[in-house]
Every structure is written in structure tokens, then in C-alpha cells.
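Missing here: one protein chain of the complex. Every other protein chain is in place.
Read from first to last, the chains carry the letters A and B; within each, the first residue is number 1.
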Amino acid sequence: MKKPRFDLWSVFWAVAALLYFFVPLYGTFDFSLRMKKGEISLQAYQLVFSDPQFLRSFQYSTIMGIISVTISILIFVPTVYWLYLKLPKARPFVEIVTILPFVIPVIVYVYGINTAFGGAPLRLTSNTFTTDILMVGGYVVLSMPYMFRAIDVGMRTIDVRTLTEAAQSMGAGWAQILFNVIFPNLRIAILSGSLICFATVIGELILGDFLLRPALGPYMAAVGRDKAFEPAALAIISYALTWASLGLIQAISHGGTSQQQLTGR
Amino acid sequence: MSYLELTNIHKSYGNAVAVEDFNLSVTQGEFVSFLGPSGCGKTTTLRMIAGFEVPTSGHITINGNDLTHLPPNKRNVGMVFQSYALFPNMTVSENIGYGLKVVGKPKNEIAKRVEEMLALIHLQELGKRYPNQLSGGQQQRVALARALAFQPQVLLLDEPLSALDAKIRVELRHEIRRIQQQLGITTIYVTHDQEEALSLSDRIVVMSQGRMEQVGTPGEIYNFPTTEFVAKFVGQINLLPVEVQNPAEGVVKIGSQLIRAGQYGHLNGKPVRLAVRPEELNPGFIEGSNNLNGIVETITYLGAIVRIRVEVEGHPISLDVFNERRMKMPVAGDLFQVNFPVDACWLL
Partner (left out) sequence: MTQTIAQSAAVPAKRGVLESLTKSNWIGLVPFFAFIFFFLVLPSTNLLMRSFQDFDGNFTLANYAVMKNPYVIKAYSISLRVSVITSLVGGVFGFFVAYAITLGNTPRWMRNFLMTFSGLAANFGGVPLAFSYIATLGRTGFMTAVLKSICYTNAAGVQVCPFNPYDNGFNLYSIGGLVLAYTYFQFPLMVLTITPALEGLKKDWREASANLGASPFQYWRDVALPILWPSILGATLLLFGSAFGAYATAYALTGGSIYLITILISQQIRGDVLNNPYEGYALAVGMVIIMGITILAYTILQRQTARWLKS
């Protein structure tokens, strides 16, 4: 009556899942190396990295990512802090607001941005600076569910009230409390929220595409339209980037209890 | 006539032995408790009877049928889990009737039986509630009714009261015994609480480290423990290291004071200890009893009882006396005499 070591039904599904994960990855990798007929080469990667368009859009998205992360932190850390300290009753309401981007399809949202700010009387899309402001606002909104959740979880683990009172008793002002006490205590939460926010910006297609800015997403889509091997190389590069940042989160949060995800849209 | 029979049961997980040399026969309608400290193998034994574990070797029979290798859902044995394990998605009535539903009993028959069971546990009004709308004690009763509704051959309970507070525990203890006797169902009850085992059982199996230490009625277990473990685990006991003075007559000495033991085996030079329960000791001197002289160490009030700790020849002895207002209590440091009858003590 010895039980079998593994049950076949489960092993079947686990193996199926592993195959589903790896076959496209391997296929992409294999494909990306076959640019030169009959040999394995890194030519596709060389072409990608030597394309000035790639470098320009990569640079643009990186800068946008850093700006969006900064703005996002500056908005959400004080907001969540305030919610915990003064207005715990309002937390459920704010939470619902922050998950709205899950409910409103991105394309609809971007359409809304375009019509609200693009036309008369504001015409914000008529110059690149104001358009970039809209881009950052959009990125912050799209990554809001993850950023809010990360900071919310982090804030829950620290005793906000005691920390604040201790700082106040030593004569600290609000800005000092936030920057010297709250931020350092939320390091990990802020970092994991930031990485997801950054990854969203790097992979986002629709904003850049419709506000006509040279972001990485639209660049990739354009390459996909008229090239064969470079897209595969780009896919591998972009996976490597996403994985590096998500792997970093997992490593930092020790496997992480809160599974956060960016759904690919 | 034995009804439930466990023969040479042995269970190990890898190299770790959980239960060994377990032999027990239970007669029909008997209430048997497994008593022992946590980790001694009580649950494992119970789960082998229920079919959730398969013995490494040995056999289990009920009414002559070997069910050692039968899957749990074919055994017709009712079990009450420590966590109650009520199905949260079913009402109280659905929970109780589930054992009848799965074998395809007609609806009206199930409904009738559920009503009977609800009446038995005095919860007639709560049939439509969900488990999370009940108190712990009520959930416990429902779990009991569910395990009994399909008329199992044997009822198994694994520390069913351990999650409840003290008062409800005592109340439910009587309730379980009443229902068990009313139905006359053969019952195995697992507990680490000696009071529970003593007050409920027809017989108790004391277990330690996977082995049976002693099997007997509550009286036998309490008054005639055969091993030091049982003596210590069930009730309070004084154990004094003594030297054998006269092996033939059971006379021993502690320091220079002589004691005669009421019960002793072959005293073949092993170190021996004198065992006597605190409530058998009395203050003062009585001719013909065992008498010891010592010094009072501490006095502890336990309510109706006062426990006096006396140091005799460097060893502590506790005696329990009733707390009476007019009694004058000794104070620490007083010289103190205690006595106990010869047949109240024995050698281990």
C-alpha cells in the first residue's frame, strides 16, 4: 500500500506549464541567433544595439521611467502616510480609486487623455514638453495600483503613529518626518513599487504610440512591422530587463509575500 | 467480547517511530481514552483506526472484519476533529446530513435523522445557520452530531475540547458522555488532559513515546500506576529516593527514618523510590502508620486545598490538606510531622 512518490495527474500539468513557459522563450532565443543563414550569430543583437533609434527610445523611456517613479513616490508615500496617520477611514475609498486603472482599459484611458488635453483650449499635445508631462501623468496612473499596494503593505508593517510622535517630540517638522523617518523605514516597499513602476514605463506601448513620443514600446512595435530577427532579439532584451527588475524585487523581499503583477496589455 | 481490536500495531515515518507494539481490544459500547503528552502517538493511532494512516505493520479489526487497508470512506467510523472541520459552505443541517447524502439516502430520511441529531445536541433552532455563525461550543456539538448521524460502528474524537474555554469544556464533557451512553456507541477519545480522561472513560490507555504505558480503569490508573511515568503524569505524586532496609517486608529508609511500603515487588538492589500521593499525607503522628519528620518549606493556597511543602532529609514532600478556617497553618521553618498509612504508598 505504498503511495506513489508523485501523482501523475499533477506532474502532467506542472510539465505542461513548464513547456508553455519555455518553448516560446527558447524559440525566441533560437530565432534571434539565426539572422545569418546557416550559422549561429549575435548579429540581430548587434543591429539592435547599433540602431540610433533604439538607443534614443531606450534613453527616452529610461528618463521617463525615472521621472515617473520619482513623481509616483512623491505622491503616494505622503498620501498613504496621511491615510494611516489621520484618515484611516478614507483608506478603502482611496484603495478603490487606485485600482480604477484595472477597470478602465488602457486604450480608453489614453483616448481620454488625448481628447481632454490634446484639443482646444489646452492643446497640451502640441509641444513636446507638455506632452511629456501628460506621458508622466499617464505612466503614474497606469502603475498606480502596484505603487499604492506596495507602499500600503510597507506602511502597515511600521508603527506610523509612534514614529511620528517620537520625531515630533524631538522637534522635527513634517518634511523632516517624511524624509528622515518615513522614507528610510519604507525602503523595501518603495523600491519594489518603483521597480514595477519602472517596468511599466519601459514596456508601455499605448501612451507613447498615441501621444507620438519616441518611447521604447512604439519603437519595438515599429521594428516588428518590418524586420524579422531584430524583434526576437528585442524580446529577449526586454525579458532580460523585466526579469532583472522583478528578480531584484523577489530577492529583496525574500521571496515576497505580496505577489504583484503587471498584466501585459 | 471484543469489538474493536488493534493487534501489534506499528507505525513509523522514515526512521522515526510514532507508534509501536500497540495492542488493544475494546468491547462494544466501551469508552476508551488515549491519554499522554503531546507527540506520544495518540493522534497517529486514532488516524490509523479512521484510515488516514496505514500501519507499517499490524492489524485493525472491527467486529471481526479486518479494515487495516480499507480506504477511510469505506470504514463507517465517525470522527470528530480537533478543529471540528465543519464544511463552511454548508448549513448545520447540511453538515450533519452529509454522511447520509453521500450514500444516497432519500431526502426525507436524511431530514428526519438530522432533526433527531439536532434534538440530541439541543440545537434544534440552529439548523439553518452556517458554521461561522456558531460559537465554538456549538460547532463542537455539530461536529459530534455529524460524526454520529450516519450511525458509525465506532466514534473517534481527537482532543475535541482543547480549543474551548474551561467552563464550556466541563459542560461539553458531560454532554459527550451522556450522548455516548444514550447511543451505546463504542468510543475512542484522545486527550492530553488527565482530568478529562479520568472523568469520562471506562478505560484509559496511558501512552508515552509511542508506547502503551498502562491500560486500566480510571481507578486503577490513578491508584495503582505501574510505572513512574503514569504515576507522575496522572495526578500529583511525591517520589522519594529511598534505601532498601528489609527487602522481605518492604521496609526502606530515607536518611535515618524508616518507612514500610504497602506494595512492593522484587527489590533486587535497583535504586528504588517511594511513591505517595499528597492527599494521602496527614499532619501529626499516628502510631502504626508511617511517620516522617521535616521542616516546612512553603505553604500554597489552592482554594479548597492547601499544599504544604515539607523538607524531609533534604527531599521535598508535598501534602494536601483541606482548607478550614479554624485550622492553624504552620509557617515556613516550623518543625513538622507527617504520617501516611502503610498501604497508601508503594515502591517504584
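Here is the rule we go by: contacts are C-beta pairs under 8 Å (C-beta built on N, C-alpha and C of every residue); 3 or more make two chains touch, one makes a residue touch a chain.
Nothing here was measured: the structure is a model prediction, and the numbers come from that model.
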Going by the touch rule at the top, give the shown chains the omitted chain contacts. A, B
Thinking of the whole complex, not just what is shown, which of B:13, B:87, B:285 or B:301 touches the missing chain? B:87
Residue in contact with the excluded chain [from B:71, B:284 or B:316]: B:71
Could you list which residues of chain A touch the chain missing from the display? 4-7, 9-18, 20-21, 23-28, 30-32, 75-76, 78-79, 81-83, 85-87, 89-90, 94, 97, 100-117, 137-138, 140-141, 199, 203-206, 209-210, 217, 220-221, 224-225, 228, 231-232, 234-235, 238-239, 242-243, 246-247, 250, 256, 259, 261-265
For chain B, the residues touching the chain missing from this view: 50-52, 71-79, 81, 83, 85-91, 98-99, 101-103, 130-133, 146-147, 150
